[in-house]
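The other protein chains are all here in position, but one chain of the complex has been omitted.
Let's turn to chain A:
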Amino acid sequence: MSQPPAATQSAQAGPQLRTRAEGLASALPPLLAQAEHLASTVLLGSHGRRRSGMGDEFWQYRPIAQGDEAREIDWRRSARSDVHFIRQKEWQAAQSVVIWVDGSRSMGFSGDRNRAAKSDRARLLALALSVLLVRAGERVGLANTGAPPRGGQLQLVRLAEALTGELSEEDYGTPETPGLPAHARAVFLSDFMGDIAGVEAALAKAADRGVRGALFQILDPVEETFPFDGRTIFESMGGTLSHETLKAGELKERYLQRLAERKDRLEHLARVSGWLYDCHHTGDSAQSALLWLYAALERSR
């Protein structure tokens, strides 16, 4: 505290940077390992496109047609018959998936000391999904960082690094999708407690670019049950919003009604833009959530 700022900075840049980096890295393997562990529960199959195209796998022989180049002829097959055949490969195109994980303060909420915060669950699911996708040969990117989607193990490490940071200062997050590739897939992981307009805008923007995907709402069980009573001042996690009530128990019905409305709204938004919506509670198993997410991407792929 009494040190001049310059000294502090140089100290941070010096050996301390390394210590901090190591501290940061020490958490990485567990998160990655946890995500890999979670991902390993989803059985992987072949993910061919079931049609001919660019790829490595053999798809079919077809007789030559007008417009085919002569070099495409498979002479070995053609020699066994009178017709010339063209050897077609299965189309294997890597898909780009962009994941947005809400990093706002509201995600840091946990209704119970023994339950992980919503952000932990969101990050775990995001990374596990990434692991699955990378194994399937897709390109994955984090919308939060803005970096383009990439494939490969190294990308996983980058993602894990990006996902182990601190939560941001904002109270509620708004989906941000800078440089969302056209026709990519997107997954939004958030509690969607903030202003719904931001979500609408992001969805509209994504729909414009032909992007489909999933809205995945993660809630704490406490947010579903509202087990409060008595005179209470409710504050948002960042402290920017507050609401005082004399009888919290009286508010329960109306709160639950509003929450249901919010869910309906999200589902409606998803439906009109061709997305999928699901709500997940941190009290439930992460595995079912991952399965749902994976299936949702399969469907929209």
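Note that contacts are C-beta pairs under 8 Å (C-beta built on N, C-alpha and C of every residue); 3 or more make two chains touch, one makes a residue touch a chain; residues count from 1.
Criterion: contacts and distances are computed from a predicted model.
This complex has a chain not shown, and the name its UniProt record holds, of "ABC transporter permease", "Lactate dehydrogenase", "Heme exporter protein B" or "N-terminal double-transmembrane domain-containing protein", is "N-terminal double-transmembrane domain-containing protein".
Considering the full assembly, A:Glu244 is the residue among A:Glu176, A:Glu244 or A:Asp264 that touches the omitted chain.
Checked against the full complex, the one of A:Tyr172, A:Phe216 or A:Tyr277 touching the unshown chain is A:Tyr172. As for the chain not pictured, it touches chain A at residues 26, 29-30, 106-107, 109, 172, 191, 193-195, 220, 222-223, 226-237, 241-251, 254-255, 258-259, 262.
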